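Every protein chain of the complex appears in place save one, which is left out.
Coming up: chain A.
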Amino acid sequence: MEKHYTESKVKGVSTGTTILAAIFDGGVVIGSDSRASIGGEYVSSKTINKVIQVHDQIFCCIAGSLADAQAVTKAAKSHLSFHSVQMESPPLVIAAASVLKELCYKNKEELQAGFITAGWDRKKGPQVYVVSLGGMLISQSVTIGGSGSTFIYGYVDAKYKPDMTREECQQFATNALALAMGRDNVSGGVVHLVVITEKGVEHVVVPGDKLPRFHDE
């Protein structure tokens, strides 16, 4: 596989991605593209899953080195499930984000992975947290990440409104991801969305040919 690896900052398979999460009235939408690349030039997978379930109503999106991100989310899932057994209740979204943050901060020298955590809990309802590369944890109502996110900051700042309806938010997320995938070479494939509300979780997959098209396509 050495021939695929050129000068990429991430060793091995990179998610080189676009990830996004946004709160709407009554829930949260979290989504990503589905491309995994090596060395910035070889697409090693067109259908990689970057929206990972860490608990019943808490999901997280991964960016950076695929190996590191998968290892961290596995450890986080196990911590959270133990925490939830000890507390005898589902974990809070902030707890899930903190578990990821601890792992990222304590191992910041070795790891190259960032996360967006989104979910619903009884205490604060829908929430979105960002855990960056070095282990910073902040809460936001809408957030984007990954290499493709640079192309859609303008779109997100202009188009996001708090208290959108579920359909509006789903459309906003799909549009944002489609725009990023259209400009970033290491993002692509299909759009994976997960909509989390008090009632439960719904997965939506938008295949490549059903993605919204813009004026120049």
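Quick notes
Heads up, the rule we're going with is that a contact is a pair of C-beta atoms (placed from the backbone, for glycine too) under 8 Å apart; a residue touches a chain by one contact, two chains touch by 3 or more; residues count from 1.
Just so we're on the same page, contacts and distances are computed from a predicted model.
The protein name that UniProt records for the chain not on display, among "Autophagy-related protein 13", "Sestrin-1 isoform X2", "Proteasome subunit beta" or "Radial spoke head 14 homolog", is "Proteasome subunit beta".
Of the options A:L66, A:A118 or A:L193, the residue whose C-beta touches the omitted chain is A:L66. The hidden chain makes contact, of the residues A:A22, A:I48, A:L80 or A:A180, with A:I48. Among A:G12, A:G125 or A:P212, only A:G12 touches the chain left out of the display.
Counting the whole complex, the residues of chain A in touch with the unshown chain are 1, 3, 11-13, 36, 44-45, 47-48, 65-68, 70-71, 74, 110.
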